[in-house]
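Here the complex is missing one protein chain, while the rest keep their positions.
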Amino acid sequence: MSKIKLKVQQEAISHASKGSMLRPFKALAFLGRKPVTEALQARIAADIYRGFHLNDWDKCIGCSTCHTICDNAAIQMVYIPDLPSDLLAGKKPFRPAIDYGRCCWCGLCVDICPTGSLALSKEYIHTCTEDHIDSYFILPDPKGMHKQPFEKGWEKSDQTDLLLHHRQTMQQLPALERIQNFDEIVQGFTDQAAFEEASRCIQCGFCHDACPAQMHAPEYIRAIWEHNFEQAVTQIYRTNPFPNVCGRVCTHRCESACAMQVRGEAIAIRWLKRYAIDKVPHARVKALVSQSEISKPDNNLSVAIIGAGPAGLTAAFDLVQQGHKVKVFEAADKAGGMMRYGIPEYRLPADKLDEDIAIITSMGVEIVCNTIVGKDVSMEDIVTEYDAVLLATGLQQGRSSRIPGSNHKNVYSAIELLAKIKRQEDFIIPHKAVIIGGGNVAMDIARSLARLQQQYYANINIIVTTLETKDAMLADDSEKREALEEGIVLENSRGPLECMVCDDETLEGLKTVACLTVFDKEGRFHPQYDYTDEVIYSADMVVEAIGQNTVLAFLGDTITEQLEWQQGKIKVDNEGHTALEWLWSVGDMVKGSDVIHAIAKGHQVAKSIDTYLQNIKVFS
Amino acid sequence: MRAENYQAVTHPESHEFELNFGPNHPGIEGNYALKVRVNGDKIVAAKADGGYLHRGFEKLMEGRLWIQNIALVPRICVPDPVPMEMCYALGVEDLCQFEVPERANWLRVLQLELSRIAAHLFTFGGHAATVGMYSNMFWGIADRDLILDMFEQMTGGRVYHMYTIPGGVRRDVGVEQLDKISDLLDYLEKRLSDYDNLFFNNKIFIQRARDTGILTPKQALSWGVTGPNLRACGLAFDVRRDDAYLCYDQIDFDIATETAGDALARNLVRRKELAQSIYIVRQVIDYLKKDKSTHIRCQIPNPLAWKVPAGETYTRVESSKGELSFYIVSNGGEKPYRVHVRGPSSMHAVQVLEKLVTGGRLEDVAQIMFSLDACPPEVDR
Amino acid sequence: MSGQHIFLELILMPLLAFMIGLFLVLMMRKVRARIERRVGPPFLQPLWDIIKLYVKKMQISHGVIHDLGIIMLLGGYITAEVFLPVPGMSGFTSQGDIITLIYLMMVPSLGLALGVGQCANPNGSIGISRALTAMLAYDIPFIVVIAGACLYYGTTDLTEIIALQKSQQWGLLSMPILALAGLIAIHAMLGKEPFEIYVAPAEIATGPMVEMSGKYLGSLFVMQCLQIYTITVLYTSLFLGGGYTWFDFIPKLFLVALLPVMITVIFPRYKTDDVLRWLWKWPTGLALLGLAIVVLQG
Amino acid sequence: MVWDQDKEATKDNYASQTIVLDQILHELDTLNIEQKNNQRFRVDVSAEALPALLSLLKGRAGYTQLSAISCVDWEDEFELVYHLWSYETKVLVSAHIRIQYTPAVYVSVYDIYTPAGFFERDIYEMYGVYFEGSPMMEKFILTEWHGPAPMLKSFDTLKYVNDMFNWQEYQPDWLKEIQAKGGKVVS
Partner (left out) sequence: MKDVIPIQTNNTETIAVSKNSKNIYQQAIDTFSNFCRARSLFVLHYCTGCGAIELPPAMTSRFDMERLGIQPMVTPRQADILLITGYVSIKTLKRVILTYEQMQGPKYVIGICSCTVNGGMYWQSYATAKVLSEYLPVDMYIAGCMPRPEAVLTGLQQLMKKIEKGEANSWENYFKRYDYYLGNQQHLFGDTWHTPTDILEEARHYHLYGAESTGNNTARLIKYTVEHDLTKLDAPLREKDSMTKRGKK
């Protein structure tokens, strides 16, 4: 440190000095000098002044984090019906109102605001009389407290931001390693990473609202942060009997609604769920879940559920907890439905699914596998034996594009092929495969095939053709990214025209044309092609991954006639109740097509069935 | 029915009567009271009466998150709020084992020393006003206001800055701002000679302040006197040097002392300290201008999910009034388990004031209180 | 001198005194403001203050004596005004001499003491005892100065003193030591720093004024105007040749008032016993010296 | 008095400090010393031995200043912490003792350290811990408070406030408009 001289030598005042009668007279010089008084007009405040609040209503999402951080309870959230609300996109019609009878202008609300919509202006004067004390409670907007053109003062900047915007990195197998086998790619959080990730949460509850099953994500995230994993598991099991599954393959609507993703990265809610359930030993989870109270003692009422998919099993889980007897009929050799046969092993190891199902069966749900309704057991028997029946068969059959050549034996439906792979059934692994479709199923089958190719031929040759552009593809970004990493080729905006079959009945390839638009003006699916732009992808296997259908032939004619139908689906009310009093229908076969929606539907329908059964009890 | 502040003169045999100094009295610093028993002009007994500014800070802090308390702490001492923020932040950092960036530490010293200058200017003014010299008060407060302007530009607030948070500071200070501060220091130095002429060399003031409220070094030590008041007794103790925090060990400054221990000596110590603070601020500005780092805060946890590891710490800071300490206990929770604030004035304004005033003259009560720079909100909390 | 004329003067002289007093107070506040580096009060501020106090809707009195004290205090000065010659008006100057004036000027202090004694506020009581102490301190040099001047001029009639100065030279030149002592004494009479012991806000919360409100305080404000006028006119008449015309009279008054006002701003107040010691040492000593010179010269 | 400000010398002081404290440790067997850093020592001591410890520290080790006495309410017992500062060695020793919850009584150390008077009175007001032998045990801050000792963990200030006070009720125009449309203040 260089020495800095004091510019004016500090005067040596001595305690012993007697002082002077004359020196004070020097002050009289100020008689002739200009006063330092400021003009009466109030000055403009400093650039970062903390004055009255401003709130940009377009940016604000109503997350109420400002309300949480305010140490004086000065911020209250106001529900404004006019405002647009979009729970899935994380927008709520709430805006903060500020009580200047409490505010201390610390600016913490600004520094924590996840969107950066709140700011403090340079305006600082507000006076009012007793009659107008209401003016102390304001709803800040971009115009300022008195609609005066004051500039922004204290604003959020990177330096002042109190939130942690970056997600903890998740350990994943690198592309070259993971392509060799079907090992699970995602390794799970380390303890430290999970704690840090959980600590980022601001408890706004948007995830809870966006989740189809209304999972208590804020609660279990907080429990993880508190290292209380059992509490976390309990919170998860309140709404979701498939934590292992959802912790791995959930489509995480919660994360796209997360308030943190406005200016940073969303909390990894799905991975945290996985972390929590991985952290607690299976036996302990079983004990915890069985602790949850079973509301009524057993009675003689019973429910049959056809299909042991996520929806059916969730409903079974709920109904058992409500004290009913539940039997689940499953056609396949193991329970789990699409979770077992539709999701590749590298995303969801089968033993993890078994754990979840084991918990459900431990609660008293009886699952009968290898039992096809209509063949092994007749629908009529079920109807007579049980008080209520739930159809939860899901969408078992792949939809076909019905283009010429699509009935060739080497043209598979993705769902069929995935099941084959999962069951380790034999089929000829193609050297070159073309996949039609841009959803997650297409990615699943492409990546599964790629692994097989790598294992058998040590060479990957898979093309995925989609109608949509790369950005509009339905598959998750992470899926797309990982597929590309694994050497899969994406061909976007290609419409399938024909599966080219050679004269010798072998598959030659897929003829595609350029796709201009996918949807028409009214938003209906109606692709427009440019037939001049024609490309043929050679392949010895074509896989169609363009959606699934349901098969309900087992219901029998009588029931089919009694039911009401709508566009080939059973018509149900909001709670999954069909036209028949004792019959419900649920799952992928009704709406949506992912696990969490199926679970949500399962809960809903279970509630409806429970109400129905309770009424029966009253009558009997 | 009688008001406490409105008592009829009774004429007992002893000619003694009670006089209430405050809470509503211009001779008392802040909202505080001193009940004095007077015989003629002589004070026979004095008893301090506090609690007029009691808000239950320590209780409130137990009910708020660690981050929320940064808004609460500066309010413990109104004229000199920065050391409060500082002391709290140091405590939390100690418990959390934060590594505070170097630049933040220097910025904190800048704040602390500017706040000290402002507080001392305020105290001169107050002291001058108690002896009827209002010009000095007017000057002092007007010059202090210029420092508040600097605070406003640096921190966004004039009086309560809420600038120092555990882990660092909230805003960086640019070079232009440093130049402005530098100019202000030049101005203040020029003004010092005006103060010397008008006040510190004023014969009547010296006559009044000398031998008023004398503290001997022995008394000062045993009564727990700290800060400028202790240094006015000839004891060169300063927390900045003895129990160095931030980057005070890298800064060159003298500890201002006087030996007489009276009101005049205390005032002169403050006058010298003011010059020292200007010198310190110059060094800080020099450092900050050379330093190119923009790192002003270490990574702190999300304020809404912040648990401080269990433990206890005792942090001390030299405020303009003396030794300020916080005893912070955490039980590993999201809120402090216990925060004990030891304001320097809790000694000066109660026991020391009572003892110094007793036996003195009525004229000197206000002067002694202001010369001790007693700050009632620190006592009441 | 016709009766009508004297009646007019009796009304006009206190009124003028009040008006000039207002401006003297204004000047005092302005000078203080400028040295304190600020703008200061508006032009008519002293008047607004007084009117405001008189139109207060609530008034609290502490008894008859309290009221009487205030009347004494105001009456003393109002009466004193008609004994002070100003250009064009001499009032009762020739009937009552300077001795009467000095008596009248002591009445307000006693009135204040009487009134405040009723207030039952210890601060007031201490204030009044300090005020009387201060009176004891400044009256001695003051009376010595007056005595010296009267001895020098050989008369106690202010009109004659003024006339004498017109013909010879100003008292300031003929007896500078007495003039200096007088200046210090009138400063002490004004009760401003460094002699402000009986107001001393930080010690006894404005002492005598502590219980005054509304029109009582207003009366004290009026008294302040009259007091500063009386003192400056008396000093001007004794040492600065009085007023020949209003054009030289008023500047003289302001000049006389300016010096104490400036000193007030730059000094703190003494302790009570220091006031006594200082006033009995310096101005009294000077006054006695001046008196001795006058006696020796005469 | 000459106080050493040289850094090297103060380092020696820390060393000597440990020695002095060690000696005291031998004399008082209920003592437990923990060094946190160069200038902070934590001493745990039984309540009975504290006055003796303070006397020793003041008399022998130069701990002339009692910086503060802090009280912590651990809900089953009180912890009293005496923060002692030595101007000579520039070391702070915090002596921790635990005393029982009821009756909360302890002895005053006013005879050893004058500043204790203030802190003991403060703790008595805020926690209800009585100090026998302290000269000023009458109330100071809470003279007009009749409730329980407010700093006790069992005293819920928010509940007290809600019972005792009303809040300002606002009905601004904008809120009326929103309410007319079906909106409301939600939290």
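By letter and in written order, the chains are A, B, C and D; residue numbering begins at 1 in each of them.
One rule holds in what follows: a contact is a pair of C-beta atoms (placed from the backbone, for glycine too) under 8 Å apart; a residue touches a chain by one contact, two chains touch by 3 or more.
In this text, all values refer to a predicted model and were calculated from it rather than measured experimentally.
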| item | value |
| --- | --- |
| For the chain not depicted, the shown chains it touches | A, B, C, D |
| Of B:L72, B:V169 or B:L184, the one touching the omitted chain in the full complex | B:L72 |
| Option touching the unshown chain, where B:R158, B:K203, B:R240 or B:R297 are the choices | B:R158 |
| Missing-partner contacts on chain B, residue numbers | 1-6, 23-26, 30-31, 51-56, 59-60, 63, 71-72, 75, 78-79, 122, 125, 137-139, 141-142, 144-145, 148, 158-160, 377, 380 |
| Touching residues on chain C - with respect to the absent chain | 29, 33, 36-42, 44-45, 48-49, 51-53, 55-64, 66-67, 201, 205-206, 209-214, 217 |
| Touch list for chain A against the chain that is not drawn | 35-38, 40, 42-43, 71-74, 99-105, 124-130, 133, 136 |
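Heads up, the rule we're going with is that only the chains that are shown with their structure count from here on.
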| item | value |
| --- | --- |
| Between A-D and A-B, the pair with more C-beta contacts | A-B |
| Most distant chain from chain D by Cα centroid | C |
| Centre-most chain, if every chain is reduced to its averaged C-alpha atoms | B |
| Distance between the centres, which are taken as Cα means, of chain D and chain A, whole angstrom | 49 |
| Where chain C touches two or more other chains, by residue | 35-38, 265-267 |
| Touching two or more other chains - residues of chain D | none |
| Interchain contacts, given as pairs of chains that touch | A-B, A-C, A-D, B-C, B-D |
| Contact footprint of chain B on chain D as seen in their complex | 1, 3, 5, 39-40, 64-68, 70-73, 81, 83, 87, 90, 92, 94, 113-115, 117-119, 122, 126, 140-144, 150-151, 155, 157-158 |
| Complex interface listing, chain A residues touching chain D | 64, 67, 76-82, 94, 97, 99, 101, 133-139 |
| Footprint of chain C on chain B - complex, ascending | 6-9, 17-19, 25-27, 38, 41, 128-135, 138-139, 142, 198, 202, 204-205, 207-208, 361-363, 365-367 |
